[in-house]
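A single protein chain has been omitted from the complex, and every remaining protein chain is retained in its original position.
As written, the chain order gives the labels A and B, with residue 1 at the start of each chain.
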Amino acid sequence: MTLALLIALPPLAAVLDQPFWVNTVTRILILALAAVSLDLIVGYGGLVSFGHAAYFAVGGYTIAVLAQHGIDAALIAWPAAVVAAAVLAAIVGTLSLRTTGIFFIMITLAFAQMVFFTLVAVKAWGGNDGLPLDARSVLPLVNLRDPNALYFVCLGLLLAFVALAAQLVESRFGMVLRGARSSERRMLALGFPTFRYKLVAFVVAGAGAGLAGALWAEYARFVSTDMASWTRSGEFLVMVILGGLGSLVGAIYGAAVLLGLESFLAGFTEHWMLLLGAILLVVVLFAKRGLYGWLAGANDG
Amino acid sequence: MADTVLAVRGLRKAFGALVVSDDVALEVRTGECHALIGPNGAGKTTLLAQLAGEVAPDAGTIRFGDRDVTRLGPDARARLGIARSFQITTIVADFTAEDNVALAVQARAATSMRFWRSAARDAALRDPARAALVRVGLGPRANTRASDLAHGEQRLLELAIALAQEPAVLLLDEPMAGLGHDESRAMIALLREIKPAVAMLLIEHDMQAVAELADRVTVLVAGHAIASGSYETIRTDPRVREAYLGDDG
Partner (left out) sequence: MSLAIEQILNGLQFGVMIFLLAAGLTLVFGIMGVINLAHGSLYMLGAFVAASAAGRGAPFVLAVLAGAGAAALAGVVMELVVIRRLYRREHLDQVLATFALILIANDGVAIAWGKTPVRMDVPGALTGAVTFAGLTYPTYRLLLIAAGLAVAAGLYVLISRTRLGMLIRAGATHRETVAALGVDIAKLNTIVFALGALLAGVAGALLAPILAVQVGMGEQILILTFVAIVVGGLGSIRGAFIGALLVGLVDTLGRAYIPVLLKPVAAPALADSLGGGLSAIAIYVLMAIVLVWKPRGLFPVGSR
């Protein structure tokens, strides 16, 4: 149902003469990709990373910096962005997965700040001003300059990642990951070197966020240190929790709701963050299963 | 005489000033059940944790067959064939009983870095898992969420998990804890049935179970093994009566 709506959106927007719909939803799809990748580790691995924006930013900056050096072939730049984010995730994961709980949260946040300040400091990449892209990357057969084409590419990649993640969590690998979330001690006693499984999940999630960051760079034709800010990491977590932990698809709804809420509240008042904070507080304190849980529950009944 | 599978020499562990293992030595042989008894706080569970690799000893060696495993972590020891059950049931609460056992089956494979096939439809995991559940009498409960099982059923699930690991050494931390009379009888019968194929180390407060299962008993008091021998000799040993049985009176 939702999928049919998403596929029908561009022609619908054209008929109704609301081209900005496509832009808005493209943005949601891209951030949803990052949120889904975060749900993979938070919802299934119990790894509360508060630094997911770092991989998003590294993905985006890879595209921008490659473009700066004249490399605009998407088939080179996009995989490069994914690999760059995955490498960073491997390094951060190796260090931070040595710890658990609150330590892990603080360390992932701190390493994301490290990325943030590095991006601020490197003048060649624009520092605080960010780095614009002259044009979108070039993909064979598809013209990314066409907003509808970019929209469908983003939709396709999001669905592909959701399918991949869904497969992953049901596989043998996923069983170990989910088992370790619930009882790491039991998993060790069974003989699973849990660190490795968590690290692989952490890297896959980082790669997903890197892809999202790459798409964001294409979409906005601009990257800035904002992409790595800690509030961005917080927003990704909010999307996951709004959608309901460990549901993958839920994170997409979470992204849509958060962005919708932001622009809705911003239409009312300049101080929409206050309202958003209040709503979020109520959701966290009183609605445990998130939006997806609520929707699923409604369908059951 | 069967081979010694697990041999402990000079094991020492202290938490600050509190000595929990004081020069402990013991052996476990295949087909034999070695029971570890002692008053609460004697250091039984910490000793088992050192055997399983969760706690590193300060001194001493732990040998598995002819291999020194003292420095190995719990996962590496489990892969060698040392399985354990937990005193407080430790299962994946939101998995079904069968999922929990399937994980143990999966753990025997060289790697679980398999990303594509659904583990829920993998007969190579599901058939042995179901067999282990049937063996402990949980066959009809295979698809029940582990957290929804009754306490006694969860204890049986712990055992099914350990069995599915096909271990050479089985470390059992109070498997009878919290079981009713009939459940205890069933658990003892099960352990007797399993015994010939493994080397079993049993921590247990239920003396009836110890009497029926143990070929050898070691008494641990304040981290020190004060006596070791058959159940009968231990039962009549005056030191044991004083240190341990006197504890009740």
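Quick note on the criterion: a contact is a pair of C-beta atoms (placed from the backbone, for glycine too) under 8 Å apart; a residue touches a chain by one contact, two chains touch by 3 or more.
Quantities reported herein were computed from a predicted structural model and do not represent experimental measurements.
List the displayed chains that the omitted chain touches in the full complex.
It touches the following shown chains in the full complex: A.
For the chain that's not shown, point to the residue among A:42, A:67, A:180 or A:223 touching it.
Spelled out, the listed residue whose C-beta touches the missing chain is A:42.
Among A:122, A:138 or A:164, which one is in touch with the chain left out?
A:122
Looking beyond the chains shown, say which of A:3, A:141 or A:285 touches the absent one.
A:285
Which parts of chain A are in contact with the chain that was left out?
42, 48, 50, 95-96, 98-99, 101-103, 105-107, 109-111, 113-114, 117-118, 120-124, 230, 234, 237-238, 241, 245, 271, 273-274, 276-278, 280-281, 284-285
FYI, only the chains that are shown with their structure count from here on.
Quick check: how many Å separate the C-alpha centres of chain A and chain B?
That gives a centre separation of 43 Å.
Mind listing the chain B positions that touch chain A in their complex?
52, 54, 73-79, 83-84, 86, 90-95, 99, 102-104, 106-109, 112-120, 122, 125, 161, 165
Along chain A, where are the residues that touch chain B in the complex?
Chain A residues touching chain B: 167-168, 170-176, 178-179, 182-183, 185-194, 196-197, 200.
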